[in-house]
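Apart from one protein chain that is not included, each protein chain of the complex appears where it belongs.
As written, the chain order gives the labels A, B and C, with residue 1 at the start of each chain.
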Amino acid sequence: MAEKKLLEVELAGLKMANPLILASGIMGTTPGGLNRVAREGAGGVTTKSLGPEPREGHPAPNVVKVTAGYLNAMGLPNPGVEEFASELKEVELEAAVFGSIFAHNDDEFRRVARVLEPTVDALELNLSCPHAESLGAAIGARPPLVEEIVSAVVREVNIPVFAKLTPNVSDITEIGRAAELAGADGVVAINTLPGMSIDVGTRRPILGNKSGGLSGPAIHPVAVKSVYDLYEALSIPIIGAGGIESGEDLVETLLAGANACQVGTAIADTGMSVFRELNSWLADYLDSHQMGLSELIGAAHDY
Amino acid sequence: MAEKKLLEVELAGLKMANPLILASGIMGTTPGGLNRVAREGAGGVTTKSLGPEPREGHPAPNVVKVTAGYLNAMGLPNPGVEEFASELKEVELEAAVFGSIFAHNDDEFRRVARVLEPTVDALELNLSCPHAESLGAAIGARPPLVEEIVSAVVREVNIPVFAKLTPNVSDITEIGRAAELAGADGVVAINTLPGMSIDVGTRRPILGNKSGGLSGPAIHPVAVKSVYDLYEALSIPIIGAGGIESGEDLVETLLAGANACQVGTAIADTGMSVFRELNSWLADYLDSHQMGLSELIGAAHDY
Amino acid sequence: MGKDKIRIRKIESVKDETPTIKTFKVFDPPSAKSDPGQFLMVWVPGSGEIPLAVSAVHDDYIDLAVKRRGSTTKYFHELEENDKLGIRGPYGNGFKKPTEPSLLVGGGYGIAPLRFLHQKYAEQAQIHVVAGASTEQELLFLAELDPVAVSTEDGSRGIEGTVLAPMREVLSEVEVKTVYTSGPEKMVRGVYDICINKEVKLEASLERIMKCGVGLCGSCLIDGFRVCQDGPVVGLDQLKEFEEFGVWERSFSGRKERI
Partner (left out) sequence: MGKDKIRIRKIESVKDETPTIKTFKVFDPPSAKSDPGQFLMVWVPGSGEIPLAVSAVHDDYIDLAVKRRGSTTKYFHELEENDKLGIRGPYGNGFKKPTEPSLLVGGGYGIAPLRFLHQKYAEQAQIHVVAGASTEQELLFLAELDPVAVSTEDGSRGIEGTVLAPMREVLSEVEVKTVYTSGPEKMVRGVYDICINKEVKLEASLERIMKCGVGLCGSCLIDGFRVCQDGPVVGLDQLKEFEEFGVWERSFSGRKERI
């Protein structure tokens, strides 16, 4: 009970029992998966990124273990937003639900948002989708596109909208500012880093898609720096993500300026118990330091 | 003897006994340090990045251990190019010497290059220096600046010039192309990723400079992907760098398209024996696969 | 962590088992130490990566019995001695060790993990086998498993139809405390219904599309249960809680589809 109150957070008007949110793409392909994670103690859960049409994703292998993390190239498999929303409608979740969206342009984003809105508590825009017109660079690397898409969605829906930022840019605060300017209720940082693994026995890139996104402890220092910089640059809430596996990782990310944190890869390394374990570590930390959660957020900026 | 011949490489006209090069900033603050690494078996050695004036560097702590790597914020300490060059003149090194340069604009780069040229075999331009006019973004994130600087130095000197690329951009091949266009003899990829570590006991960023550069195994998949992409985009040689600690890491980077590889952080994790160990692993690999070193380079692109 | 890195192995030998199933023998000590019912993620360089059960162990070698179905298994069947495979795992949990009289009920290539179970424990406990396949030629490992009853869909051998009829018969004739099963989910569902009815325990190995094997991607979900990590072997109590078991599965896109 004491722990419960201690960990409550409000994020752009959303109330959550604790600051831990399941990261997009992890177990979030079905409402059953989201429900499981909610029961395992997450304050919020994010759906797999949903697009306008069903997608099977990239050919396997889809995941490769590397030192201190994973490379994944799922290829955004999803049953399409209509299908997913109609399944989600049937389920009552005990956590805040973030609907993640990917699409190719503002119109598509808007369309998917509209379908998803009735079944979720907030939207998360995955801006890491490669931009059709210039392969290689993502939508999320271009401030004008970010602004266009965020403002289109914000105008379309009446629930909080979060922009998920890619670290694969030379200055993440520039992208964060564009999202804030366009009316985003918050940002999420970070998505995966681009990476590749080649097998020396067969001399082949292992992933079916050749390259993929790096997640896990390897990227944690990059996430902390991104959150820290965004906290200095923005006044909207920040959701931290990237290699959060231990209580220290979590508190570090909050100190850098995150109001809440997503957990993804830790589920492979620690198991589903990670939400309860992190929450209880955090509660003990707050208790032994005699601090409230809100005092922790951004406290590293005092120095 | 057999091993020796097997491992020889030629890089933009430079002959090296093997494809391993000491990365800039590691033990390269003095000719004595470079000499030691040459004797430990490196085919090439890179000096600490040298600037026009002496610099003491950032306040300590300068280095923090993180999962699978280090964050460093040395702050480019160096005795100034004149001082370093006059010391280097006195030493005969048994390895190819790459003189690394950092500076704020093309004029400074050219000036430092001129001083360094007589004492080194090649130059490496560290383009990760923050650009004065817009703090945060580095020179190396802007293709026009890269072109300006590379072509200024290439016109100034008669030794090979390598541009060292930062991965902290949305498309590294764009930067690589700018360097190639400007006449660079090769590129080096990658430099460190931006990162931060905050101590949860004191709530402070640990590094004296607050944030620093992430190196070591954590960034290896990012390095492999960068080299792979550059190999598709460029026709000049590529020197790979980033978390190369094992023989597999080395071969993986060569398969991705590197003609030679730099080793840095592995010296902390493995010790000075890493050069001999990597060379002997590579020789065994070539032997057991009945391949020449040159066949290995970029071989992953066949698939 | 170690088991998650891909291990490149050469194929030691290839053997035709049935017109559509081949056994590949591979040196891989970590898999050879696995429990029957655990599975491997097997990368076929040049093609895909698929989950496979270990069907037998010989010292540090394992047998993989691979059924030709779609693109990856078709490519797999073209591999020969000395060709390379990438293996990671073993993943998931295995079958409970049989200590009381048990019955193995297997259909098609689903018999593979049961064969490994049989190999490992047949001398320590009384184990009966019922095996089924589409047709006589597709019946697997008959010599080793020596089934008390077999079934084929076309009636070319044993009882015509599924394994369910012979299973019921065996259960009423001999003492069985636990049933172990693996095969098409419709069949597993049938086995489950019989076990509930006859009040015997069940250890069932489930199958879902597996893309990661490490519990992240969600492609293998049945309700909130990750077959790759929380399974693939499940007991009766768990099965009772599922809403999707035997009814719904997920396609590659995550779309709900009738089984």
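Points to keep in mind about this one:
The working rule: a contact is a pair of C-beta atoms (placed from the backbone, for glycine too) under 8 Å apart; a residue touches a chain by one contact, two chains touch by 3 or more.
From a predicted model like this one, the values you see are computed outputs, not experimental measurements.
Looking at the complex as a whole, the chain kept out of the display touches B. The chain that is not drawn here is touched, among residues B:Ala12, B:Val63, B:Leu181 or B:Met291, by B:Val63. Across B:Pro79, B:Pro167, B:Gly195 or B:Gly240, the single residue that touches the chain missing here is B:Pro79. Subunit B residues in contact with the hidden partner, per the touch definition given at the top, are 25-30, 32-33, 35-37, 39, 48, 54-57, 59-65, 70, 72, 74, 77-80, 83-84, 87, 199, 201-202, 204, 206, 208, 264-265, 267-269, 271-272.
Rule of thumb we're sticking to: only the chains that are shown with their structure count from here on.
Centrality by Cα centroid goes to chain A.
For subunit C, the chain whose average C-alpha position is most distant is B. Here the spacing of subunit A and subunit B, counted between their Cα centres, is 33 Å.
If you average the Cα atoms of subunit A and of subunit C, the two centres end up 36 Å apart.
Look at where the CA atoms of subunit B average out and do the same for subunit C: the two points lie 50 Å apart.
Counting only residues that touch two or more partner chains, subunit A has 204. Across the assembly, subunit C contributes 46 as residues in contact with two or more other chains.
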